[in-house]
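For this view, one protein chain was removed and the others were kept in their places.
Entry: chain A
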Amino acid sequence: MDPAQSAPPPEHTEVPPEYPGFVDISVRLTGFDEFELRGTGMVRLYHDTTVEQVGTQAVSRFIDDLNAAGGDPDGLVDETSRDIARAITHLWYLGVWPQLSRSVHAALGRERANVAFVVSPESYTEGLAWRTFDAHPPGAKAPGHGSWSEPPAGAPAPGALRQTEDAA
């Protein structure tokens, strides 16, 4: 499933970036670009977690299904592939591998408990969910004293708040 693993890189050429296929898929699933995803340092861990959790066969089918859908996750019809898409996205957004749907868990014949877990301490602090509303993961990446008083992106400036209300 992974070009970087399927063939050893020829000598004396530039080593390709890790897991380009997984990153491409992750970009489509998350809505974050390659630069942002690689910046988390989580690509390798999430790739390995996915393979470990559902197995290479299911991952291969998922990639085939996604290619068949033109690379658009909305076009995934097979419920197993769709649940893998949900799980990888959940992983990127929260750092948590989720419970699979019970039927998918059974269909895959997974020989492990169907439980949610935080993949690593760093995966929590690198969760993408916080970035979608211009915040930071609680307990990490503190934005500085008093920064919380300022408006987030897309919000009116504090000075305008009272006037807006008075006008309204």
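Going forward, a residue touches a chain if its C-beta (ideal position, glycine included) is under 8 Å from a C-beta of that chain, and two chains touch if they have at least 3 such contacts; residues count from 1.
Operating definition for what follows: contacts and distances are computed from a predicted model.
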TODO: Using the UniProt record as the reference, specify the protein name of the hidden chain from among "ABC transporter permease", "ATP-dependent helicase", "Dehydrogenase" or "Substrate-binding domain-containing protein".
DONE: "Dehydrogenase"
Open item on the list: Under the stated touch rule, tell me which residues of chain A contact the chain that is not displayed.
Closed with: 28-32, 73-74, 79, 82-83, 85-86, 89-90, 93-94, 96, 98-102, 105, 114, 116-118, 120-122, 124-125, 128-130, 132-136, 138-140, 142-156, 158, 161-162, 164-165
